[in-house]
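Missing here is one protein chain; the remaining ones are kept as they sit in the complex.
Which chain is which? They are A, B and C, in the order written, and residues in each are numbered from 1.
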Amino acid sequence: MSFAIRSKPNTHRAVKKNVNAPLANRSETKVAVIGGSGYVGEELVRLLLQHPYADLAAVTSRQFAGKTLADIFPRLSHHQKAGDIRFGASNPAQLAQMAQVIFLALPHGFAAEFTKPLVQTGARIVDLSADFRIKDPKIYKEFYGNDHSAPDLLGEAVYGLPEIYRAEISHANLVACPGCYPTSILLPLLPLIREKVVSLASILVTSLSGVTGAGRKVETDYLFAECNESIRPYGVPKHRHLSEIEEQLSAFAGKKVTIQFTPHLVPVNRGIITTIYVDPSKEIDAGSIATIYQKAYGDEPFVRLLGAERFPDTKNVSGTNFIDIAWRLDLRTGRAILMSAIDNIVKGASGQAIQCFNLMRGYPETTGLQIP
Amino acid sequence: MSFAIRSKPNTHRAVKKNVNAPLANRSETKVAVIGGSGYVGEELVRLLLQHPYADLAAVTSRQFAGKTLADIFPRLSHHQKAGDIRFGASNPAQLAQMAQVIFLALPHGFAAEFTKPLVQTGARIVDLSADFRIKDPKIYKEFYGNDHSAPDLLGEAVYGLPEIYRAEISHANLVACPGCYPTSILLPLLPLIREKVVSLASILVTSLSGVTGAGRKVETDYLFAECNESIRPYGVPKHRHLSEIEEQLSAFAGKKVTIQFTPHLVPVNRGIITTIYVDPSKEIDAGSIATIYQKAYGDEPFVRLLGAERFPDTKNVSGTNFIDIAWRLDLRTGRAILMSAIDNIVKGASGQAIQCFNLMRGYPETTGLQIP
Amino acid sequence: MSFAIRSKPNTHRAVKKNVNAPLANRSETKVAVIGGSGYVGEELVRLLLQHPYADLAAVTSRQFAGKTLADIFPRLSHHQKAGDIRFGASNPAQLAQMAQVIFLALPHGFAAEFTKPLVQTGARIVDLSADFRIKDPKIYKEFYGNDHSAPDLLGEAVYGLPEIYRAEISHANLVACPGCYPTSILLPLLPLIREKVVSLASILVTSLSGVTGAGRKVETDYLFAECNESIRPYGVPKHRHLSEIEEQLSAFAGKKVTIQFTPHLVPVNRGIITTIYVDPSKEIDAGSIATIYQKAYGDEPFVRLLGAERFPDTKNVSGTNFIDIAWRLDLRTGRAILMSAIDNIVKGASGQAIQCFNLMRGYPETTGLQIP
Partner (left out) sequence: MSFAIRSKPNTHRAVKKNVNAPLANRSETKVAVIGGSGYVGEELVRLLLQHPYADLAAVTSRQFAGKTLADIFPRLSHHQKAGDIRFGASNPAQLAQMAQVIFLALPHGFAAEFTKPLVQTGARIVDLSADFRIKDPKIYKEFYGNDHSAPDLLGEAVYGLPEIYRAEISHANLVACPGCYPTSILLPLLPLIREKVVSLASILVTSLSGVTGAGRKVETDYLFAECNESIRPYGVPKHRHLSEIEEQLSAFAGKKVTIQFTPHLVPVNRGIITTIYVDPSKEIDAGSIATIYQKAYGDEPFVRLLGAERFPDTKNVSGTNFIDIAWRLDLRTGRAILMSAIDNIVKGASGQAIQCFNLMRGYPETTGLQIP
């Protein structure tokens, strides 16, 4: 069945903090970033510059070719390397010689083209685009509008959600980092689906995202005066991220899951709040939700369980790799409400990519992410 | 039955722009505002100062007693009256002598106390608090925690949603203006419920509100640095506004309706976006929703129907008395998604109060609200 | 001398609210807007649509040709005309046939080209660009980089600051509306210079502007995430607006004045705060400043004098045509500090243009500007 991503996606509890991961290798890893000029790319560069075991060898950008990192990212200008490294061209063969792990921070559709030649060189890839998040090329085409340009690699790619696919990520050559909305939706939902306490037809999700979620797109819609003092829904009813969310949910449920999802744009730089409504499939109480989450995430370094009394707030996670999860049971309606907060650029993109990188290279999973 | 608010709430189409309203009386009306020191009170004072037929006679505030309006509201300081009028004490007998229509912009619980003596003087009241929005004192107690202090007036009060209760408001002596969330939720929902195209058990609402929605509360939670760069849900699962929302929905549906509602706080000064999910009770398409809205609101001066392709945005309604309504049918899930935008302080409070005032006094309904 | 703009710029007190203006003509005036797609153009269209005596006949925009005003400005979609009028091409001959007064809201450099043929048709022009603000074409070239394309019209143009040039504006065929910074700087400074209480070499100005001041420029620098949580100086030391500011100051002073000016970009949509430091040229006290301002602006409908104890705040003027002016004398340093607040889009651009239009057409000067 198309929703059967892999036979045992939920084996991560056996992994227990990398015990099955490759032997710890604290030597440095040479890394490169392709397409490092957007918000995700900048944050990735920032995290790699301060990562104790990453040695940033190259950053590419068509737009900024020839400029130094410091020219474009004045925030990072104190780093020696930011003054030394110039944005270069994206020659796969060259990059593969310079770096053991290559991060792709390209727009959707562009990553697939680069990945094929890179994979052939033996480089390991962490792709932050949507290109390898979906297993089924038909779904890819349905949501992204074109045929996938490297469909043979889809089976090899591992969905880069460490809390769910830790073991697989450790050994993967091609990691497809989840989108920001999917991260904020899947982490609260998957444990409840795994425990079969959710009525699958009932899942309804509202998300609120900061403006960096749109990337550094130079379009009227994202100008300051268009976003400030503005709140707006968009992408209703069929946002592209539904493809990967539903594929993952279906894999866990063992059957096709279709959900409702409405994103909203909100005037903050960073952060996503996701509010999920589900009908319990059997009688549960807030305590049993707590137990399920404790079992799933009790040992996770980047999941903070807020419980049934506190609320998530993006300001508590911004600049960090945390996801904060809270929940309520509504006795009036019988529904469970799950709420999460992440920084869309960190846990929703670059931080999660570093978390995957750490797993792939056998470094402690939190290396370079101890913020604050 | 407790949800039968009045026999024919949906008779407003017969009213047709005030034709049954009291004969137009373009003489000035003396008005007073009790509790005019919050954001709602300030906007009310602003609107009354520029209203061609309102003669503001008094504004009361315990906190600012003795100061002029101009002292506290520098934005209004160019008005002659803002320099002349001083915040006074709230003596019902005195106020009733000074004003024909009295606006109450007091916190919930305080309005009921003032209303009783005022009503006895023959003054007509526009109350912006929650105190008279609910018909059933048991529901009041359930949601507000205390016994209602003037339960005998509950039956007399008219719910101040002009698009729904235009005729009743015209003749009312006590108008209870709806809350901001209820306005943004009821106006999109009621026509669909009236036409029986909505499965009543399925209604689920997410709202996003600007910070003035909390009033001018001097609390840590509403400090700039606590709200800026912050997004957060709150009031889950049983926000107080559910009481009036569900009572109105029940009255229209003819049976008890319970809904899901999650408000979120978002860093804008003004504005509410409400996104409503419903299961259609029979087969409908986007066109039939359009027809229903056109029938309900086609002639309404303050309802703008955006249709099935555009999205509401708070920046398009801020500072105005408009509600913008858009909708989608999701062919994947079968749900209808209704989206609305209002300015919480104008259409969600003070502007709507002026709209009611115009109806009560036979002025053209848009008088003093032609902004922009 | 080049700084002698006109022999008696300060004759406006004799004008006394339009007594010398053309006989009041309350018939409607047909108007057109060329280049109406930016923030200034949108606000101008909004003000003209609600102006009781303006009949908007055409709006042009290359970018949006064929679209209706309502398509591009959803905020205005309730206006009948916003649905009817489509952005057209800018054919001077056609426009001159359609409109008696034509507003130019074009980027600097483009307005001059359109003005020449329009003036020849007999249309009266209100230009919101910088093209006709400067008398001396050499200064124009120094600050704008190219030769002026219609230098012969420079002498005819009247600087559209009604508080200073009311009589001249009334009779002008070509009004050059001041920039936003110049408005916020000249109105506080000119009365003190006229009264010769300022040491001319000492003038130093800091301004803080909201982001709409940059126009609707689709550039990375003005993206939400680049401006939000950002404060930055720019345009130091020779901002283009210095040209018109210094020319006006010089005209009043009777000799060449050079000032220091630093603008800063601040994350608000609208508003400018200007703080001006001057050395008094003779002994003055706060009271004598008050007297000078009272004499200059005591009867002005759009100038609010805050005195020596209150502070201006952009939130008190946003959406209005007011300028708020406050001042202090620093006994420690001997300097006077002048502070002003305006809405850069209204008093700094479109509102001031309407004020000029009212003067030109003999309408009461505040017509269509009574907000709030």
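Methods note: contacts are C-beta pairs under 8 Å (C-beta built on N, C-alpha and C of every residue); 3 or more make two chains touch, one makes a residue touch a chain.
Predicted model only: the values in this text are computed from it and were never measured.
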{"item": "Of B:163, B:229 or B:247, the residue in touch with the unshown chain", "value": "B:229"}
{"item": "Residue touching the undisplayed chain, where the options are A:26, A:62 or A:78", "value": "A:78"}
{"item": "Touching residues (missing chain, whole complex) on subunit B", "value": "39, 210-212, 216-220, 222-229, 267-269"}
{"item": "Residue ranges of subunit C at the interface with the undisplayed chain", "value": "204, 206, 208, 210, 226, 228-234, 236-238, 258-260, 262, 264, 266-273, 275, 277, 311-315, 318, 328-333, 335, 337, 339, 341"}
{"item": "Residues belonging to subunit A that touch the chain removed from view", "value": "46, 49-50, 74-78, 229, 304, 306, 310, 313, 315-317, 319-320, 322, 324, 370-372"}
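Here, only the chains that are shown with their structure count from here on.
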{"item": "Centre distance in Å when subunit A and subunit B are each reduced to the mean of their C-alpha atoms", "value": "41"}
{"item": "Between subunit A and subunit C, centroid-to-centroid distance (C-alpha), Å", "value": "48"}
{"item": "Per-residue overlap in subunit C, given as positions that touch at least 2 other chains", "value": "229"}
